[in-house]
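FYI, not all chains are in this one, though none of them got moved.
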Amino acid sequence: MSTLLTRPVARRWQTLFQDVTRALVLVVVGGLALTMFVTGTAQLVREATETKNLSLEDIFPSPRAIAGAWQAHQDLLLQQHIPQTLWETLAGLSIALVLGLVIAALMDFSTVLRWILYPILVVSQTIPIFAIAILLILIFGFGTGPKIMVVVLFCFFPIALNTFAGLQGADPELISLLRAMGASSFQTWTKARLPAAMPSFFSGLRIAATYSVVGAIFGEYITAQYGLGVYLKRSYSSFRLDQAYLAILLTALLSMLLVLLVNLVERLTLRWYYTARRASWRGPGIY
Amino acid sequence: RAQDDEELAQYLGGATEFARADERTAVTLVLDWVPNTNHLGFYVAQALGYYDEANLDVTVQEPTDLQVETVVVSGAAEFGVSYQEVATYALADETPIISLAAIIQHNTSGFVTLHDQDPIERPADMAGLVYGGFGQPELELAVLDRLLECDGAEPGTIEYVDVGYADAIPLMERDRFDLVWIYYAWTGIEAELRGVDLDAIMLMDYLDCVPDYYTPILITSHTMVEEHPDVVAAFVQATARGFAYAIAYPNEAADILLEAVPELDADLVHASAEWLAAQFMADAPRWGQQSVEVWQGFSDFLVEHGILDEGIDAEAAFTNEFLPGTVDEDAG
Amino acid sequence: MSERPCIEVRAVSKTFRDDGRAVQALADVSFTARSGEFVTIIGPSGSGKSTLFNLISGLTEPDTGEIMIDGRPVRRDTGLVGLMPQRDLLLPWRTVLNNVILGPELDGVSKRAARRRAREMMPLFGLAGFENAYPDTLSGGMRQRAALLRTFLTDRDILLLDEPFGPLDALTRRELQRWLLDIWHRFRKTILFITHDVEEAVYLADRVLVFSARPGRIVKELTVDLPRPRSSISLLSEDLRRLEAELLEALEGNGPASTPERVESDPDGS
């Protein structure tokens, strides 16, 4: 009899305890974030207002100088550097796309794999390039390999995490229905989870596309003979700011084009998504 | 060409014959930084076929994000351009590398200020200034303090700020700090070209105070020296010829570099090549000559300032064995 | 109709627990459906009818009791029955045509053949012309019909239909009821059918199960002994009315649904 009386009470206490803990954690974390936001902003404002003479001329080259640099090195850039960087970018992004999807699938597939992969993913994003540069060089030599790998490293992470979140976010009732219809795990995955994850996947791909060109530039910092990164580094080191900013401009341009391409493909692939949202969808294009 | 050989021999210990690799060998050289006038000899040797004559296929590899020592030891590249200070750290860490040649005979770096803002003439004038460092405060402050001390000023009176990636001179012009340590041949010349009036304390001029050290140097791994001495000799000697040419014909050497790396600023390369021509060999008996005193002196300096726990074996740190020609070792 | 039991539900209970709240959906439910039988289920909202379907289709496991299909216990063993859920659950990224062929597709039937069959059925379900429309552009009733068509194309011997004709107008409803009876009769399917419409329950069924308010219990089993085919039975037939009244009474005799327990009661009664 005593169990009959005590159990519910224990349960009630447990619930209360959970609620309190929950509230506590959220308040503490929220408070911390708020404090950090306020003090951080205050710090920025304080330091910025302390600045005396902020004269920016001759830190940035004039647009004319940049245009001049373009004219001077047009051939070099169009024939050597840009194609090289573009090839590294696209190869890396494509590999990252596949890798990201595979990792997301694995993490979605098994809890054990998730426990193993999660730390690896996080670590892969926190290791500075130089720490693995030697490995890349040892494995791939001084060819395109290291650069492609850096692009992959930059890009697979947002794809993997976002796709994983998307897979996990699939409507559980839909999944149940498919299971009731006798779908195998694999079928549930391809027919329900994956399509449901697509909007989230594209959001990750968009982030990845933004990073991809930068990744290639970064990879070229490890070692390269050609590419926008090489051009940038050489120019900056010999104080040719006009050329350096030209390189940055071209990088941004390429990134922008890639992002627009992703948006276009998204629009065309997720027709159902945009059809449903058409009424509330403001503005045309692939933006 | 014969006349050239004659003229260049004076920088090469009199040599006119040079080592060749036993068989055609492909080797990679990693640079320490973006191609610049410190690397003139390599590009010349490549362009004028000196490497080819030495039976070598050389790839000049632009810098990596890595310490050159690591790359060389890993075997990914056979040769590398480094600095004596980093090589010393690496040796203290028992990294199996060895220095093959001093690319520039003396330390051509120096501390500069903007003449208009903080004129300095002697080390003591630096006291009280704000120094914009590149992130190795122990070494940097040790050198600065020593300079102050030698000139009778109070050490520890220079304030250190880390400037990291940022370009120093524009920041000095905006009064973010006063003093910076530069390679005169590159940053100093560039400022001159831009008409910025710099005051410089060159370390060359205070060798009795802060010991001299080689910067940059050519290094390889123990493995190479032990297993392929022919390749090492062939490479070092062909490189020496390249630098000899750069000493004799700085203008032409500059053009060769610009041909290979068109992104560089032509005026800067020419002016810098001109300036360096006198510095590559300087007062040494031949290009590349190193001495045990320099290696020992600098190691001692680091130990004295607590930067290293233990000194290195200076004898084992370098070798002149692969340089071309012969010289009276005591003359160095 | 054979006498072989096809679905056996034995003393099944199910309680949902949710931070400190326990909702008992089913309490000791037992019944048997013979192969080829048409059983309708009627009961107050929230009495665990949908939960029962989830249990039979293997999506959830009962707390106590057991469910057998064709003599084999169901233990998270899915795909044995064709389930039409209460919410239509169409895949938003598929057109109507691709939604309705989901079942055959999962069974490995060629898409082409499945599409051909589906196209033929479209007019009957009032979906002709909407083959390539996305579910979001359909009306409520059209979605429901698409979900129904999907269930039929899944081609199982046992069908669990959870209020399939809820949001349909009388006309369409009658048409689909007739069609359903025809299908059932021709292909000897076993059908469990949840409805709130007393008339529908009687009109379709061999037997009606009446659920009590939460926690769901079977409070009445009504055998409908009207002759078949029933399409000819007048809507106002005396027998029909009598059975309907009987059902209504059974439903009314069952008070309001219980509220969930604030604290958990001991499930194993110790």
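Just so it is clear, A, B and C label the chains in written order, and each chain counts residues from 1 on its own.
Here is the rule we use: a residue touches a chain if its C-beta (ideal position, glycine included) is under 8 Å from a C-beta of that chain, and two chains touch if they have at least 3 such contacts.
Nothing here was measured: the structure is a model prediction, and the numbers come from that model.
Chemist: Report, per chain label, the number of copies making up the whole complex in this file.
Modeler: Only one copy per chain type is drawn, but the file holds A x2, B x1, C x2.
Rule of thumb we're sticking to: only the chains that are shown with their structure count from here on.
Chemist: Which chain has its C-alpha centroid farthest away from the centroid of chain A?
Modeler: Centre of mass proxy via C-alpha means gives C as farthest from chain A.
Chemist: Whole-Å distance, chain A centre to chain B centre, using C-alpha means?
Modeler: Here the centre of chain B sits 40 Å away from the centre of chain A.
Chemist: Return the distance between the CA-based centres of chain B and chain C, expressed in whole Å.
Modeler: The mean C-alpha positions of chain B and chain C differ by 85 Å.
Chemist: Can you name the residues of chain C that touch chain A in the complex?
Modeler: Interface residues on the chain C side: 19-20, 54, 57-59, 78-83, 85, 87, 89, 91-94, 102-103, 105-107, 134, 136-137, 154, 263-266, 270.
Chemist: Using the touch definition up top, name the residues of chain A that touch chain B in the complex.
Modeler: Against chain B, the touching part of chain A is residues 52-55, 58-59, 73, 76, 129-130, 133-134, 137-138, 141-142, 221-225, 230-231, 233-235, 237-240, 243.
Chemist: So in the complex, the part of chain A that touches chain C is made up of which residues?
Modeler: So the residues of chain A in touch with chain C come to 3-4, 7-9, 11-12, 14-15, 18, 171, 173-174, 176-183, 187, 191-192, 195-196, 198, 270-273, 275-276.
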